[in-house]
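With one protein chain withheld, the remaining protein chains of the complex are depicted in position.
Then we have chain A:
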Amino acid sequence: MQTIFEQFGLLAAFWMTIKLTLWSALFATVIGTLVAIMRLSPVGILRQLGATYVTLVRNTPLTLIMIFSSIALSGVLGLVLASRDAPGGYIATQNFRLAVLALSVYHAAFVCEAIRSGVNTIPLGQAEAARSIGLTFSQSLREIILPQAFRGAVTPLGNTLIALTKNTTIAAAIGVAETALVMRNVAEFDPGLLWTAFGLIALGFVILTVPMGLATSFLAHRLAVKR
């Protein structure tokens, strides 16, 4: 069992999982919120763009987006996300960031839909009252709609975060040293340890995601807007 930690770097792999999750969650929230705002905006073209983004991204397999980000964006189009002398090495940093990009873009679509479901919990009168006291569109979004939407969207947002955590394993496809890559290495170089590795990794994900689920239920209850 120790070999899995020492030779295959399981802890480092989980740390990578956590980093992928945190950075992707951050960017997915930002992008998802922007797309949600586009879908709520009074401008038809923005609404269309937002809807297209969601339909396109949500219906494309994540593996495909991941590989697209690596081969097409980085390989063919020459997108550079890391500096040549990045600490930890250029290739590793570049791959990590490409993975964060793919994960963010993909989960942003789900964040957007979660926020939209949150918006649907808000009675129409809230926006009308906001307009009637003279708030502009962006002010009513900021002050009235989005705060209530996020509170109403805690559960789907939490579910998206849990899905994102598990989906970070797809990053192995472009060589990011996270848990699925450890799994693959164990299978290749030390198949006797396969079951142990499998058990440990599954346990690790449970340890990561169960608190997320509990926190989601707690917050959904705590932050619910009483009407």
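Please note the rule applied: a contact is a pair of C-beta atoms (placed from the backbone, for glycine too) under 8 Å apart; a residue touches a chain by one contact, two chains touch by 3 or more; residues count from 1.
Please note the rule applied: contacts and distances are computed from a predicted model.
Engineer: Have a look at "Oxidoreductase", "GCVT N-terminal domain-containing protein", "ABC-type polar-amino-acid transporter" or "cytochrome-c oxidase" and point out the UniProt protein name belonging to the hidden chain.
Structural biologist: Hidden chain identified via UniProt as "ABC-type polar-amino-acid transporter".
Engineer: Touching the absent chain in the whole complex: find that residue among A:144, A:161, A:180 or A:197.
Structural biologist: A:144
Engineer: Of the residues A:60, A:93 or A:126, which one touches the chain left out of the display?
Structural biologist: A:126
Engineer: With the missing chain put back, one of A:18, A:46, A:73 or A:135 would touch it. Which one?
Structural biologist: Hidden-chain contact among the options goes to A:135.
Engineer: By the contact definition given up top, give the residues of chain A that touch the hidden chain.
Structural biologist: Residues of chain A in contact with the hidden chain: 42, 123, 125-126, 128-137, 139, 143-144, 147-148, 151, 225-227.
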